[in-house]
Every structure is written in C-alpha cells, then in structure tokens.
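Heads up, the thing below is written out as structure tokens.
Only one protein chain is missing; all other protein chains are in place.
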Amino acid sequence: MKDEDIRKELESWLDEHWSPDHSLVAWRSILVDAGWAATHWPTDFHGRGFTSQQAQLVQQVFANRNIVPAASSSPRGLAAETILAHGTDEQKARYLRPILTGEHAWCQLFSEPGSGSDLAGASTRAALRDGQWVINGQKVWNTSAHHADFGILLARTNFDLPKHQGLSYFLISMHQPGVEVRPLRQMNGHASFNEVFMTDAVVPAGDLLGGEGNGWAVAATTLSYERQSFRGSRRSAVNLDLPGRVYEEYAREQAIANEPYSWYPQREGRVDLVMSRARETGAIKDPAIRQEIARLLSMQQANGLTAAVAEAKRRSGSNEIVPSGSIGKLAASIIARQAAHVHTMIAGADAMAAGPDSAVDGMIAEVLLSVPAISIAGGTDEIQRNIIAERVLGMPKETRSDTGPFRDIKRNA
Amino acid sequence: MKDEDIRKELESWLDEHWSPDHSLVAWRSILVDAGWAATHWPTDFHGRGFTSQQAQLVQQVFANRNIVPAASSSPRGLAAETILAHGTDEQKARYLRPILTGEHAWCQLFSEPGSGSDLAGASTRAALRDGQWVINGQKVWNTSAHHADFGILLARTNFDLPKHQGLSYFLISMHQPGVEVRPLRQMNGHASFNEVFMTDAVVPAGDLLGGEGNGWAVAATTLSYERQSFRGSRRSAVNLDLPGRVYEEYAREQAIANEPYSWYPQREGRVDLVMSRARETGAIKDPAIRQEIARLLSMQQANGLTAAVAEAKRRSGSNEIVPSGSIGKLAASIIARQAAHVHTMIAGADAMAAGPDSAVDGMIAEVLLSVPAISIAGGTDEIQRNIIAERVLGMPKETRSDTGPFRDIKRNA
Amino acid sequence: MQLTLSEDQIDFQDMVARFLEASSPPTEVRRLMATESGYDPEVWRRLSSELGLTGIHIPETWGGSGFGPIELGIATEQMGRYLYCGPFFASSVMATYALLQMASDEAKTALLPGLAAGETLGCLVLDDLNDPVKVGSSLAADASGHLQGTAPLVVDANNADLMLVVARETGGLGLYLLDLLEIQDTPANGLRITPRQAIDETRKLCRVSFDHTPAVRIGDVTRQGLNRLWDHIIVALAHEMIGGAQRLFDSTIEYTRLRYQFGRPIGSFQGLKHRCADLLVQLEFARSVTFHAAACLDAGNEVAHEPAMAKAMASDLYMEVARTAIQLRGGIGFTWEDDTHLWFKRAKSAEVFMGSPHLHRERMMTMLEAIS
Partner (left out) sequence: MQLTLSEDQIDFQDMVARFLEASSPPTEVRRLMATESGYDPEVWRRLSSELGLTGIHIPETWGGSGFGPIELGIATEQMGRYLYCGPFFASSVMATYALLQMASDEAKTALLPGLAAGETLGCLVLDDLNDPVKVGSSLAADASGHLQGTAPLVVDANNADLMLVVARETGGLGLYLLDLLEIQDTPANGLRITPRQAIDETRKLCRVSFDHTPAVRIGDVTRQGLNRLWDHIIVALAHEMIGGAQRLFDSTIEYTRLRYQFGRPIGSFQGLKHRCADLLVQLEFARSVTFHAAACLDAGNEVAHEPAMAKAMASDLYMEVARTAIQLRGGIGFTWEDDTHLWFKRAKSAEVFMGSPHLHRERMMTMLEAIS
C-alpha cells in the first residue's frame, strides 16, 4: 500500500469518526474496531500489518491533526508487544484490546532486591499447585505498580536448572490479596517506584506466557523493546489543552503516566541551564569554571553528534558496527556527573540550599540529588562498560561463577 | 653491646687502618677481615651479628668520616642477602666475600618477556643433565647484566607441578658462551636494562640455591629485600671528589652502578621544577594551570606526609594497619602522571622540542618521555591496585585461572 | 611537628566515638533532621558538660580545656563520622573561633564561658560563605552600630542565643554582637531569621537579614585575621569530612564483600577493586593533609597554605567516596530508606561550605607564591 493511499484513507476515516466529545475509552474502542489503534500489529489482532515506516506515518497524521491515539505508555506497550510475540491466541484475544483502549494499565515485575544488575538471577518462586501458579517473592523498581491492573512477571519455576533456564514469564493480576504494592521513596524526595511483595499470589495456569522455562527468552523480547524506547520522548505529541471530554480524560491519563518521570531531566544534569546560570551568577568569569563548562558542553554536543551519526548510519543500512546503546547510556552518565559538578561550582555555597527559594526554584538542588540515579537505573555504568568491552570491543569474557543448578549459585540471603 | 662502645671500637679501628691510598679491593678486604664490612651478618660469615640499628650506626660512622664502605649496590646486595638466608655453607663461603669486596658484580634474572606482571609464571627451563643444570630461556629488565659476573636466576625445573612449585633458584655465571646479554633501549633513549638469552647455559649442581622446587620461596626473600630498598636513596653518602686511589676507584664503581638510574628523577615527574618553570614562563598567571599545579603540589605534599605518618607509626610499633608500599607506589605513579600533565601545560608548544636546547636542558622532554615507566616498573599500577584492594581492604579474590600443572596453564607463546 | 595522635588523643577520640555511637545512630539522625531545631538538648548537654567538647579548644581562663585545633579536629571528625545533628559547628567552631580570634578581651570574658559550657549557643553571620575576600560586600554597620543587609546562609541561626556578625564599616570590617534574647524586647529591631530548606537536612540553615538592627561592636576584623579565622573553620570542617568519608568508605567496602551478583561477591570484580584502591589513596592523602593542617594551626604558623589544601582535598575526596558509595550499592543506594544519602548530602553541602575546592586551590597557590 502506498503512503499516500494510507494517508487518504486515514484522513477520510478521521473526518468521519473523530470527535473530541467521546469518552477516552469510547474513542479508543472505535479506533481499535477500525484497525487504526496499532497498525503495525497483525490483522488478526487489531492491526493492519503495516511496516514500522507506515505505522509512523499513521502516528504522524494523528499528531498533525491533534487526535488522541491508542494507549501506549511504557509498561503497557512492553506487555502488549511481548504478548503479541509469545502469547497464545487466547492470551492475545484477552489482553491486547484493553491495553489499546487504556482500560488496563500494566507494570513490569522483573528486578529484585537481590539481583539488581543480574535480572536472570531472579529468585521469586512460582510453583504449580492445584492447577494454578502460586507466587512468592519480592520485586522492586516497579514504576506505576500502584496504578497497574496487571503485571508482567519474571519468576523461577525450577531451582535445579541453570539460572537462565529455570525462569518463566507470567501475566499476573495486581488486584488480589497476595499482592502488596509499597511506594519506594528516593533520596531526592520523589517516589517514582514501588516495591511489590507477593505472598501466595496466584496466577491461573493459562497466564503463563511462552511456556514453562522459557522466561528468559520471553523477557529478552520485553527488554529489547525497552531499549528501543530508551531514546524516545515520553511526552505526548498531542496538545492536551483543548476542550472536549476525550482531551480531559487523556490529559489525566498522561499526567499519571508522566508523574514518575518528572525528575528525569534533572537526573540528566540539566545541561541546558548551565550557560544562563553561569551568566546570572557571574561564574562565567571564573576561568577554572569555564574550563569545566567547556568540558561539559563538549561532551554534550559530542554525544548528540555521536547519536546522530549512529542513527544516520543505521538508516543508511551501513554494515559498520554502530556503537550500541550502551555507549549512549554510559555517556549520559558521564555528562550528568560533569553537569552536577559544574552546577555545584557555579552555585558555590548557594548549593547548600534546596527548595523553592533556592537556585532555579530548587531545580539545581534537585539536579544535585538526582544525578546519582542515572549511572544506576536501567543497568549500571559497570554493566554498560562490560557490555561495551565484550560486545563492541570483543574483549574476552571472564570465567562465570554462576553456572550449574541455580540453587547452588551463591547469592544474597 | 652498647652503641657508644661500638662507635669507640670502630673509630679507633678506622684511625688505625683507614687510608685513601689503598686500592678499592685491598681496602675492602681489610674491612671484611676485620668484620666491619657487613656487621649485621652472622659472625661466621664476615659479620658481627649486629641488630639493624647497630648496623646503621656503623654506616653512619663511615658516612661521617667519609670512608668508603663495602660494596652494596642493589643486585649485589639482593644476591648476598638471599645467599645468606638460603645458601649452604659452601655457597656462602664462596660467594659472599667477593660481593663485599666488590670483586664480583651480580644481576637479577627473574622477569621474562612472557610474564611481566606474573614472576611466578617464569618459563625459562632448567634441566639436570650429566650432573649439571642446563638452562634455556630468556630474561628481561636486567639492570647491569652487562657488567655482572654472576646472576641470581629463577627457572623452572618441573613443568608438571603447579606454577609456584616447579621453580628453582640458581646462581649462574654470566661469563659463559650460553649467556648472551643485549642492551634494551627505552623510548626515552636510555638503555638501562638488558635482555639475557640463555642457550644451553650451564650451572654446576652445587649452585642450585635452597633446593630444587623451592625457587619461589627463595625468590620471595630477594623480593622482600628489594621492596625494602625501594624508598632508599641510591646515591652514595660518601663524597667522591677526594684525592686517593680508593676514592677514584670507588667513584668509577659508583658511576657504573648509578648510570642506569640517571633518568629516575625524571620518571617521577620532577615536581621540584614546577614552580620555577611556572614563574619563568609566566604560566603561573594562568588560572587553569594554577588549578593543576595546586592539585599536583597537594598530592606531592600529601604523599610525603602519608609516608611520614606510616613511618612514625611503624617506629612506634602501632598495631594499626599501615598502608603498605603499594599505596606509595601507586601514589608515585599518580603524581608523576600529573607532573607530566602540568609540565606539558606550562611548556605549551615548547614541549614539542627535546634535547639540550629545549626547556631545562632537555630535562622537561625527558620527563614527558619517562613518566610512562613509573606505572609499570616494579609492578604495574593494576597489580598495586589489586594488592591494595585484596590485602589492605580485604576485598575478595577472583577465582584463579592458573592452578594445576604449569604446562596446562594458558600462557604466551 | 606532630605526625600522629598521642595516646591521650587516641583515648579522647575513642571516648567521643563511643558517645556518638550511642547517641547518634542513623535512627536518631533521621528523627532529628526532621525537627525544626535539628538537635537533642539532652545529648547537647552531655556532650558539653560530660565530655567537654564545646570548650575543648577554649583556653582555661575562659572556661575551656585549653586544647587546640588537633583536639577540635578529633571531635569534628567523629561528628562527621556519626553525622551528629546539633549546633556544634555553628556555635563551638564558627562562633567560638570568631570570638577567640577577633573579639576584645572584655567580650571574650563575657561570652566564652557560656559557649565553653554549652549553655549559650552562638552562630556566626558571614554575608558570603564562598570566599573570605567577599565578606562584607552586602552587610554593613553604620557608625552607631546598626546593621543593614542580608546573609543568605547562616548555619543554626534558628538555634542561637547570640549572633556574631562580620560587617563592613568605614575603613574596614568589624565584629558585631547581637544578643538574641535581649533584642527580642527591642521593638522594630529589623532582624529577620528565616529558616531555609537545606540539601543536608542534618545541618540547619537560615537566611538572616538586618534592617537598622542595633548591635554592639566587639572587635576589629582585618583581612588577614578573617583569613586566619576562615582557615581555622575549614580545618575543623575538613576533619568532619574525613570522618564522614571514612565511614562511607568502610561501609562500602563491607557491602562489596557481602553483596553477591552473578554468583560472586561484587567486591571480587576488578573494576570495583581498582576504584576502591584509588579511593583509599585519596583518603589517605586527604587524611594526612588535614591532620597536618591542624598541626600547622596548632603550631601557630601565620600564613599557611595547608588549610586551603586540606579543605580542597577533603571536599573532593568526600564527594568521590559518597558518589561511589551510592553507585556500588546500586538502586538501593539511591533510596531514602538506605542511609547512604544522609552522608552524600553532607558531602555535597560541605563541598561548597566555606569555599569550593577550586577556590581553595586558587587560595593555596596565592599563599605558595607569597612564600617563595
């Protein structure tokens, strides 16, 4: 199908069906029924089998016309793509539609306190009892778990197999007595994450995804989608300040979805504020500070260029090894650290203060207390360096200490 | 014996016997015969069994009166102490005296091209054939090997034992056809070291030291003496510019002994030159350079203080864990690197030039081309960091990959 | 010059450590930092009267024990280690040193005994906390001793009974006293003490402003004297930072020994080992230099670069240790629940308190240039 044909068909369909007076769910139901909610999905499941270029074109039309799209916030999207890839027809039929309409919110239950850098070391236990899976264990770093209806869960069904082989992947209802969600406050005062405690929580046999013992392969699908969304913007392309019920409800949904990420720009160091701060405070005249600003802005621009070059090469289908996401992630960490250093130098003693009456309405203080997260979240700097060294540079791996049956591997109590 | 009595006895002995008109060997022979050459050695072997404090007192008297002492340059001293600790009476009788008189020069044959950081991985082969040891292999980093009469040699007598167990320690004559010494030029133009190639070189059965298979234990004695001499000055305490045959011969001996070390101050970065260079060039006015000078001088002073504190604690017999020599070694490396950085900043484009008509008669250029050695020689920075982490901080060791029979350990071809 | 602690000093250090170990565990730190005053009066009373810490560096004539910067450093080092919450730094370090070094004998006699006993609490108002050269740029006194202007950052002003103010005056700077109990009764005194939110909640901050506020002039302040005061304060601060850094460092090493990932303790990974080894070198450096700076003050050296050097090194070291302490703990180290952030925030705050590292390196160079 030609791009122009797609555009024409969609535009005329929208002319006919779009109205800001729908409820959010009603509008998205119309979208799903007409096959415009997830056009890159297969025709059997709400889609049109479009290529990702075609799907992007569709999104562009929605954005241009300022029309509310199907629900796609992060953990929701990861769940949908993973179910699409590994689910049975029954699972797809049951779970995909309410994800697109926004009726079901999802969360991701992978990380555990005992296995932060080592997802495959999960020790949450899933045991089949009386035809259903009984789950016991603790998960952590679960964004939006307190708003979620369902979770994608990585748990161990066999402790006698090597660690990657004993894992299974489940779709778990968050609304049950065995699941307790507690907010987890961070050192910067925000509480963007949760801990999830599962005590004899239950998953019906039909909600095992991808088969017993295949959890790591299924999780790999989720993680690969997660990495792809790393560079994407979290902000909706739609202007939310328009009249109409669907806009109001969508704005509310977006506010909830974005709330955990409000401090993320600070976590990256707010390089954008550096020059104006240096001018306001007069720090721009301090040669020692100028050196550090120059280093920071150099790295920042270099990182942007490096990413643009990688993107250009990817698009041109070049065979050259393109530095992976790990380089960008490690770079972001180095930049944020230097930004915090520079903001500290610029502020001087004022950096002792926090809150609304401190520099940039407390934003500088929030930077100083948020940057330590960027070198940890989503894989520590140390893990990124290992990946770069082994996968990009081809340096030899170390002998592993975590082979053999999982139960014999030394791990945290 | 009281210090005062020692001093009196020595002074009156010296009054009677010392004369600058002796030949060097003749004077040292007199010293040895009278037991003043190595007073901390046992009475059976040229010594008086003095404590190290008493021996220091003796040295002090020699220095105060500007009297030439027994021969003691570095590899010679290491050989003597090791023979004293592990040798048979025959070996001691044969080798110790000519070391003290200076008639025999020695060199150390431990490092190999294939095992730089890993002395115990030596693969030079020693095989017993017709009642004598036949040596084949290559050694490297052998200071003064081209002036040496004998070498202390670490070689492998058994390739089927684990690596530390198959080594033996030999006393080898350098004057034989199977031993070839080649000078090894460094990137800074100096040639302070040699490579030594041994092809069917021969060691009489009686010159195995400490028994077959005990090489690592014997080498440990040598290495411990080597570490102790790390902080000591290499310069003679004696004024060499005096008339008299013994002074002339001693000056010649010292010149040969010190020649390989002439660039060592440059290897350490010549921090002493920084302030004067900064003033002369006007770099002292550059705030960015001032920051780096301040960092350098801070580290330099801190290192001096840290060493002084450690020394004070050692002397007071404190039980506190005193940061080991590895910290000092690593610190020296960090300081030298920063010194090179600072000298480069100060020199600017002038740092492109070298030789007598460049800065400080070429000394700055020599600094820039010599500092890379300090973080390698005598144990790389990486090895020092491992030692600090494991022995000082008690962090857990990694699983070893070099256990089992030596012949099965992966190593360089 | 003294290189190591004497036996008496080690005993004193142990005593302070035992006291704070019992009275300032993290649970107490968390409880107190959430209060307005930020301290426990009973602990303060014992620290002052039983341990005599508040008067340790005050001559016996004025009710102290007559020791000096080394002993004060021992005390602040332990306070940094246990993150002691209370007005010690404001009152016993800043205000007391200001009196000792700049006040008239009359004022010393009147005020030091109360501070030595911990019965009165002082604070020191400086309108700039970055650089001694800038002090006096926005706070001035007129000929009748009335103060005008603002000091944006004053430690523990909310807890103070008396306030020492360095203000610009015709021809220079002067030291002024406000008795806060007394001035409350003065109508329209123009004094405003506004508590401020601080990055480090264990150390209370206020904005203090004066609008024709009556004060008493109690001493001359020369630029050299102010530098010297500054140096005394930053050496006590450097000790505090060393104490905090050591604690974080020790606990981090311990953590790497006990925490397993990929089937082995994370402390066995060479990447972490090398980082910790480098930190140890930095820690030993900063510690040696800080102790030496105290010894230089103790020996009465007039102008010395060592205090600036110590502050710069201790600041860089503490931040680096704090950063590493969070990093090696991973996600858990970034949580509120974990104690690491309490020290991290102190490290960040202390880094810029009384001058950032680059500023002290510049100061140090100026002094070194002057010497030779």
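General observations
Order as written gives the chain letters A, B and C; numbering starts at 1 within each chain.
As a convention for this text, a residue touches a chain if its C-beta (ideal position, glycine included) is under 8 Å from a C-beta of that chain, and two chains touch if they have at least 3 such contacts.
Just so it is clear, the structure is predicted and the values come from calculations on it, not from any experiment.
One chain is not depicted; across the entire complex it touches A, B, C. Checked against the full complex, the one of B:T43, B:S117 or B:S224 touching the unshown chain is B:S117.
Checked against the full complex, the candidates A:M1, A:A237 or A:A302 give a single residue touching the omitted chain, namely A:A302. Residue A:I327 is the one among A:I83, A:I327 or A:A351 that touches the chain missing from this view. Chain B meets the missing chain through residues 111, 113-118, 121, 140-141, 184-187, 189, 286, 288-289, 337, 344-345, 347-358, 362, 365, 368-369, 372-373, 375-377, 380-382, 385, 400-403, 409-412. In the full complex, chain A touches the hidden chain at residues 275, 284, 287, 290-291, 293-295, 297-299, 301-303, 305-306, 308-309, 312-313, 316, 318, 323, 327, 330-331, 334, 382, 384-386, 388-390, 392-399.
Although one chain is not shown, part of chain C still touches it, namely residues 269-271, 273-274.
Here is the rule we use: only the chains that are shown with their structure count from here on.
Central chain (C-alpha centroid nearest the global protein C-alpha centroid): C. Remark: chain A and chain C have CA centroids separated by 42 Å (rounded to whole angstrom). Listed for chain B are residues 287, 291, 398-399, each touching two or more other chains.
Across the assembly, chain C contributes residues 264-265, 272, 358, 361-362 that each touch 2 or more other chains.
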